[in-house]
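Below are the structure tokens for one structure; questions will follow.
Omission of a single protein chain aside, the complex is shown with its protein chains in their original locations.
Showing chain A:
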Amino acid sequence: MRVSIDEDGCVGAGQCVLAAPDVFDQRDEDGIVVLLDKEPGEHLHEATREAALLCPALVIHLAE
């Protein structure tokens, strides 16, 4: 699984961090998403998919 994000459209909701804290973080100043792990391991796939679905700005893209 390869994760990419469209930082530009991110609204800083932080839902991705709640769903997959090992894969996503937020910048301190504005809450914009920070991708911690571009190729998360198998055990993180479900949480990463959940994060992509929950993102209210739909800026998390997965290539599987």
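Heads up, the rule we're going with is that a residue touches a chain if its C-beta (ideal position, glycine included) is under 8 Å from a C-beta of that chain, and two chains touch if they have at least 3 such contacts; residues count from 1.
Definition applied: contacts and distances are computed from a predicted model.
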item	value
Complex member absent from the view - protein name from UniProt, among "Carbohydrate ABC transporter permease", "Cell envelope biogenesis protein OmpA", "NAD/ferredoxin-dependent reductase-like protein" or "NitT/TauT family transport system ATP-binding protein"	"NAD/ferredoxin-dependent reductase-like protein"
Where the unshown chain meets chain A, residue by residue	9, 11-15, 17-18, 26, 28, 30-31, 49, 53-54, 56-58
